[in-house]
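Only one protein chain is missing; all other protein chains are in place.
Moving on to chain A:
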Amino acid sequence: MVALHMTSPVARGGFRRLIGYLAMAALCAFLLSGVQSAMAARSQIVVGVRLEPPHLDPTAGAAAAIGEVTYANVFEGLTRIDGKGEVLPGLAESWDIADDGRTYTFRLREGVQFHDGSSFDAADVKFTLDRAVAADSVNPQKSLLEPIESVEVVDPRTVRIVLRRPTAQFPFTLGLPAAVIVAKETADTNRTNPNGTGPFRVSRWVKGDRIDLERNERYWGAKPALARATFRIIGDPSAAYAALLAGDIDAFPNFPAPENVPQFRADPRFTVVVGNTEGKTVLAINNGRKPLDDIRVRRAIAHAIDRKALIDGAMDGLAQPIGSHYAPQNKGYVDLTGRYPYDPDKARELLKEAGVPELRLRLVLPPPSYARRGGEIIAAQLRAVGIETEIVPVEWAQWLSDVFRDRRYDLSIVAHVEPNDLDIYARDDYYFDYHSPEYKELYAALVAETDDAKRLDILKRIQEKLADDSVNGFLFLLPKIGIWDAKLKGLWENAPIPANDLTGVSWQD
């Protein structure tokens, strides 16, 4: 029947023989793909990802794509972060914190092996953490791991870590992709040939196309239901859409095109989950430049932004507004979206008060569509209150050097995806150029505080301080649009960290 379909419309055309060959090739491909999916027996999954990891060592690169493939699947840390952002035991089955808040004693799991068969013990932990904070370290989260003063091997199953100062977030930090445990012998080859302790090992990497994982039969914990998993790299939104519809991929946990969501929602073959990330999307303001150093000008910008119109226009309505630099799903969140309501008149008034009725700003936009689309809308909203913007689209490399390093910008739109990144407002070298002694004090208190109730109170004040100072325009939380086969269960609905943990994923059919 297929063959009939193929030949009838083209037999009338000129190149019957050529078309005949093409038809044959198509038919064979069709049959082969049928065979392939029948063989799958549903213990394998093809997951679409947008960006290819540059390499596979999360301790040596910041690209979120590295964690999205390897985290919890290939590599594991002492602690692990689950889909809700909670810290769970990982390679450490338990830990104690001494009363000084600085000394952590980790009990390690027994019977853990790396993929190459070597066994995991306290020496690996010491090696990993020493390497991460060493002078020549290239660890992307060195600044979070920096409180580590010493790592001591008590016995093969016990590690004692002493911090320079109490750091409440330390167990969470140890659960980040950049803190996964690696073996000394293979640390330098993990980039191409990752050797972890996780439930999957990398069996093949066809660069530019896909990364294949297979189940690690010697895994210490519960064996995953999937025997094989493939991460397929599909950067183009319309290609991602086609691949899902054609059934070539089973899941796209971070689907790039919000405008296609209604179509998938209407299709019973798919599950659509709009979850949250830690991506606090802000209109970054260069607080060091005139007249943006004037709080009235920054507040005017805040009043000029209509978040609802922005979210509808740039994100098809699929994002939550935020009013400070803190994600709504996290403990201690305070809703400050009403702090500066959308009010163009008020904005114009504030500008007049500040003596800058006319303003021309450079709005630098990195490549993601939230920034490029959002930028156009923000520019229009600012124009309505008398602020002209020059939109400068740049690629990431240029954004990093121009905006992030050299601060050659007035405004920019970017999602800050790191969890617990309130430290950036306390840093003098950061690109917002925001310097507030009160904030630094608050942040130092937050880091040192180990009592939960007091912590939450400080967190509240921190959020309010950032909103009051109108450091940035706080826009929305980046959604995680997950689309997958309706029979697939166990994928993360939210993305507290960039990861696609496949350990709990299975087919329900």
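Just so we're on the same page, contacts are C-beta pairs under 8 Å (C-beta built on N, C-alpha and C of every residue); 3 or more make two chains touch, one makes a residue touch a chain; residues count from 1.
Following the convention adopted for this analysis, contacts and distances are computed from a predicted model.
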From the options "Dihydroorotase", "MarR family transcriptional regulator", "Beta-ketoacyl-[acyl-carrier-protein] synthase III" or "Peptide/nickel transport system permease protein", the chain left out of the display has the UniProt protein name "Peptide/nickel transport system permease protein"
Omitted-chain contact residue, chosen from A:Val138, A:Val154 or A:Ala384:
A:Val138
Taking the full complex into account, find the residue in A:Asp99, A:Asp155, A:Glu395 or A:Asp428 that is in contact with the omitted chain.
A:Glu395
Just one of A:Ile233, A:Leu283, A:Leu411 or A:Val447 touches the chain that is missing; which is it?
A:Ile233
List every residue of chain A that touches the chain not included in the displayed model.
2, 5-6, 14-15, 18, 22, 25-30, 32-33, 52, 54-55, 61-63, 135-144, 146, 191-192, 206-210, 232-236, 238-239, 242-243, 245-248, 395-398, 400-402, 404-405, 416, 418, 421, 429
